[in-house]
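What follows is part of the complex, with its chains left where they were.
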Amino acid sequence: MNDTSHTARLLVACPDDKGLVAEITRFIADRGGNILDLDQHTDPDDCMFFARVVFDLHGLNLSMDAFILQWNTLADQHEMTWRIHDASQHRRIAILVGKTDHCLREILWRWEDGELPCDIPFVAGNHDDLSPLATRYGLPFHTLPVDASSRRVQEYQIETLIQQHHVDLIVLARYMQILTPEFVSHFPNRIINIHHSFLPAFAGAKPYHQAHRRGVKLIGATCHFVTDDLDAGPIIEQATARVGHRDTLADLIRKGKDLERSALMTGLQLQLEDRIIVHGNRTVVFE
Amino acid sequence: MNDTSHTARLLVACPDDKGLVAEITRFIADRGGNILDLDQHTDPDDCMFFARVVFDLHGLNLSMDAFILQWNTLADQHEMTWRIHDASQHRRIAILVGKTDHCLREILWRWEDGELPCDIPFVAGNHDDLSPLATRYGLPFHTLPVDASSRRVQEYQIETLIQQHHVDLIVLARYMQILTPEFVSHFPNRIINIHHSFLPAFAGAKPYHQAHRRGVKLIGATCHFVTDDLDAGPIIEQATARVGHRDTLADLIRKGKDLERSALMTGLQLQLEDRIIVHGNRTVVFE
Amino acid sequence: MNDTSHTARLLVACPDDKGLVAEITRFIADRGGNILDLDQHTDPDDCMFFARVVFDLHGLNLSMDAFILQWNTLADQHEMTWRIHDASQHRRIAILVGKTDHCLREILWRWEDGELPCDIPFVAGNHDDLSPLATRYGLPFHTLPVDASSRRVQEYQIETLIQQHHVDLIVLARYMQILTPEFVSHFPNRIINIHHSFLPAFAGAKPYHQAHRRGVKLIGATCHFVTDDLDAGPIIEQATARVGHRDTLADLIRKGKDLERSALMTGLQLQLEDRIIVHGNRTVVFE
């Protein structure tokens, strides 16, 4: 981690081409940006180029708007998918929860501790169990109950909140509802979920029950982006822990909590530091 | 690990009952056996009792045959499934292979090194690629080609070898053929396989290809007993390792080799030390 | 983990002897105790016998006091060091802290969550920074400042609190003061510390600074009992995590926090479940 004051982070994905790194780095250097960190990867399978460039904005000899305008020309030439982010600008995240508190607790704690560079305009849940926890950290909590008949209505309430609060990223911190394709389609690669299994094993409901029945010797947790396809979106981070025959289902759930906290926090931190590029159904993660 | 000269290992599974540990340990002590190691577990879900008892045979005041005769009475009272093994008697294992050498190499190396307490009467493969490797360690190698039409014929050849050589345990060291239910039924809980994925994820063919396509961040290997149900038998041991976007399919295969070697060796060693009880489709592993 | 209502846990250490397990288990069975879990180990180096026995108290046909009286006779015969604990009786722990909150937070959270079977009569610190956190969980916080001249006076205040509150176990949750030999001698094997390094590497002050300077590729945390010898007491649990050249000192400290939380919680839980026997400067941990 570098000091993030006055630095920009640029993420680029495009078809590979000769001299691309040189062109990108020269572009930045010519405009007075000093590159602090550069990580680049070319996928040999489909000849795609991926890069993350962090550069110092202190010496930039033009405005950020002008920089972006000029960058667009270069980006178009190379058919780039790209985004740039001023590291001093906090992302705004909304957290959706159910009744289970450990993931929300971990996020709020680290956020209060200054480890998570983001703003949290609100927490919402389909139950009100975690309202006191959010309140304890001074955050508004919206209780938005949902059942099969009210799903789209409730999601519309969430969407409205998200728009009102200019939310960049939605974190499902053990929110146990399945979002509709409509909802998901509005936030591509902007919804992060924690699933309590080592995906693709034990997708769907009650993964610890499935794991216990199968008699696995390792349990896992997976942080991933949400897509239409249940528990099948691009994976960001996975963690595993040993279990044995002495571990009851309750033990699996208890040990799994630690994995979920860890995998979700790692995934969230990576996204807040602009270290993830989604390509197809996979992720490039610049660590 | 204890010194194994003149010790016996007793494995017991039965419905739980009051005073069972006392009864078992008293039985052994009364006959002059000194218990060196005892591990016991009662499964709260189905009230089953499992125990592994290691005891010194030096002071045993009757023959092993007489001991077993008397033990049978106790065992019947409690509907025990049990087995006893004189640790100084080497198990006899047969190894089946295909073209891939890393698992066979690891087994032979450790065996030569004295780490694996077993005899290896032969190695057999459906290809002859690994014949030189077996020969290097002074082991007979049987090439038994197989195709769809000859499957049972070939398996019959293997079964014949197994009987001739009094084989206790069959190890599939990356043997890529699917055994028929007939074959499997002859060796219940006596065939150990290494599958190159974190089961139940990526069962079946080409698991590394599946894992690469899915974009997982951890790959795995699973050592399990073979049952009729492909890659679904009782799991003995699992291992995982981190992979990232820079890892090509070839890298996954290369990194996976180390996991396979490690998980297979652990599983094999556990079985050779009589540390595994199969119960339903799960294992109790006394470590 | 088993249901802890009406069960007792017995820990035994003594010179090994023939038939010891049988004698112990028969003793319990004869008095109506049903053994739920038994783990036993004989150290081949010094011929010491260690056992942990969990048994059901429901059918016990005498009072606990009478049981212990009779047990004493057996224990004396075998020169046992032993203790027995009724699992339904919560241990009472006191927590000492400095200014750093992550370990205290983790303890209080899990305690509130019901994962830690103990009572916490008070938290004390040489600074008052964490007073609000303790208060939030409804716990009394005692601020007891200390400097070189007042050390024994302050420790005496702590000892008084410990006696008043019948404290069984003292947890140093990043309490950065070195306790005097006098204090330590009053609580043998009853003070648990978390040291922020992989001991014996980087004992003493500022271990992350030491680790960063040395350029290690793994950092660690160690949970241990406190003895006179600084950071050299019996080790209960250790954990490590990968670091690299990109990790600054601040990153090491941040990543280390997670290790400290994890190692301390594991150690504390093991002790609360009576799974640890200290023997010399080492621990036997029944997992």
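Worth a mention:
Should a chain be cited, it is by its letter among A, B and C, assigned in written order, with residues numbered from 1 in that chain.
Quick note on the criterion: contacts are C-beta pairs under 8 Å (C-beta built on N, C-alpha and C of every residue); 3 or more make two chains touch, one makes a residue touch a chain.
As the structure is a computational prediction, the values presented were derived from the model and not from experiment.
Taken as a whole, the complex in this structure file is built from 4 copies of one protein sequence, with 3 shown in place.
Just so we're on the same page, only the chains that are shown with their structure count from here on.
Comparing the contact residues of chain A and chain B by number shows a mostly shared set, over half of all numbers used being common to the two copies. Each chain gets a centre from the mean of its Cα atoms; for chain A and chain C, those two points are 37 Å apart.
Chain geometry summary: the mean Cα position of chain A and that of chain B are 42 Å apart.
Annotation for chain C: no residues touch 2 or more other chains. Taken in their complex, chain B has these residues touching chain A: 41, 43-45, 50, 198-202, 214-218, 220, 234-240, 244-246, 248, 281-285, 287. Interface residues of chain C facing chain B in the complex, by the touch rule stated above, are 2-3, 18-23, 25-26, 28-30, 34-42, 44, 59.
Those residues of chain A whose C-beta lies close enough to touch chain C in the complex are 1, 102, 105, 109, 113, 115, 136, 248, 250-251, 254, 258, 262.
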